[in-house]
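The next block holds one structure in the form of structure tokens; read it before the comments.
Every protein chain of the complex appears in place save one, which is left out.
Naming follows writing order (A, B and C), and every chain is counted from residue 1.
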């Protein structure tokens, strides 16, 4: 693929749409899980709030200041995990992570596969995974702060 | 000059003689000036004891553990400064130092000029100047410890 | 700095010749000629530097200060000659004032740790400016925590210049040290360090100048500015990575306890009592980056041959052009409007985040940096998360600035 092609693959229409109009942006009063994620590289930050009931992610909201990729990724994630069980969400993260770090089947990822273009931009993979690392933290260590540095 | 020539210039007969039979080696009970010199590069050490009376170096002794160059230099120095005034000794050091660090007239240095061969061995210049730095310390800051590092 | 305006920038032929000295400038990136505008992060290296490092390993390599054999002698001489070159470059009084470190960050840490641990007492104050790089903030936070000293911050005005009179309010008998960047990496602000140092000295405070950005951009003279400490990195001065310099006025350095312990920094060691070596070796524990230091000398000689006043004039022309061109775009806002600016322009474009801007510029071969530039406190003060930053070097051209401006069109195409 030409680099021009790779670039438009990175900034697909769905990414641009979600970055400009993030879904589930805002604050969640009923949240019982919360985590803050940082990308130390650029200072991007996300605050993720979840309402988990009986093992199901009943609601999700986030506040994010970041690049198009990180905002779109948070927005797409929020849609993908809402209503899912914690286990399903974690499986999704594993698949998502595989998609970004190696070649893998993206068919089961639905809309999330829009972020597969990030693979060709290693320095941007962290932007795409920040929301997911924050989710992981919120589920496992509520009220934690995490970074994406381990993806370096 | 060939390097072989430079080597025998370094280890002239007078140097070898003084290194094997150092003059004025020993301890000086009447000493009123004393200094210890170190060469941090190799651990060589010299203890210099002077008896200075009315501005004249009346007597001098030294204890030295070092290489042929440093022992011979101490021995030659002790001979050269004994009976001289402090000012004369300091002038001698300046000339000696010039001899080792640049081209200069060695005629006024007498036997000390035997050490001029050191010039071709920059890493050994410190061996030749250790005794003199120690003398300087003994005259100006009695009971001081000095090193040769500043010659590096 | 009026004398500088008398200096002519490079002719086209000169600039071409300079560019030819830097192998990396011939690279193609994404199928385009590389336009390297990330010089504040690190500079490219002239062939003379690259070749000096390789030649050292091929024909001169040995450890320094410790051996009497031929290679060891050569290596030691080359290493100490480089120290003399640095001394002259900074116009320091003595080689004893030049300590080699691994970089500007380590140079500052050395001062904070060694000088700070000895001289800072609870309640003492350390003054930093709002413009500082993390490397001139965090070491002071660490030593403040250890000693009970307190940080005070010199604020900036709306142009990103240091607040006029701000220092008057901060300086007191509690102020022990002022740590200030010479040229701010986030805004290009040139601070009036000579005046600041004079004012601090009058108040009895020491001054550390972070010269990471200044060393490649403006002539330096320790006697003129009268700094106590001056820190810089070789890799931002067309030299190799892994080499830094710390200048310390001799009377100050003499009083400082050792920082790291090890080989070369000692006079005698026994388990009971260790005595330390003379200056500057007391502060150079362990085998130094010999090849790097030897190659760094070539970098200094390179900029000296061209002349730092001419480099300054060249970068000023580019910077002014870049600021004007960016400000001419209605949706672009340059960050800060400092009275004196050197080689660095940061900006925001309405439609896109700095990271996305940098990625898109990269797609046409224009290398810029995006993010907080290790300036988080400054970003917070400005109420932003980051910027896109173009920073210039001796070899950059107007055409490269034009390509950046051109690239913004593509940003708009994608994001508007």
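A few comments on the model shown:
As a convention for this text, a residue touches a chain if its C-beta (ideal position, glycine included) is under 8 Å from a C-beta of that chain, and two chains touch if they have at least 3 such contacts.
Quantities reported herein were computed from a predicted structural model and do not represent experimental measurements.
Considering the entire complex, the omitted chain makes contact with A, B, C.
In the complete complex, the hidden chain is touched by one of C:227, C:265 or C:279, namely C:265. Shown as candidates are C:68, C:203 or C:306; the residue that touches the absent chain is C:68. The chain that is not drawn here is touched, among residues C:88, C:102, C:310 or C:333, by C:102. Where chain A meets the missing chain, the touching residues are 38, 40-41, 43, 121-124, 145, 147, 149-150, 152. Within the complete assembly, residues 23-24, 27, 29-30, 34, 36, 38, 41-42, 44-45, 49-51, 53-54, 57-59, 61-63, 66-72, 102-106, 108-109, 112, 128, 133-135, 137-142, 151, 153, 233, 235, 240-243, 258, 260-266, 268-271, 274, 285-292, 355, 358-359, 361-362, 365-371, 374, 376-377, 380 of chain C touch the chain that is not shown.
In the full complex, chain B contacts the hidden chain through residues 2-4, 7, 10-11, 16, 41-45, 65-69, 121, 124, 127.
To be clear about the criterion, only the chains that are shown with their structure count from here on.
Chain C has its Cα centroid 36 Å from the Cα centroid of chain A. Rounded to whole angstrom, the centroid-to-centroid distance between chain A and chain B, based on C-alpha atoms, equals 74 Å. Mean C-alpha positions place chain B and chain C at a centre distance of 44 Å. Within chain C, no positions touching two or more other chains are listed. The set of chain A residues touching two or more other chains is empty.
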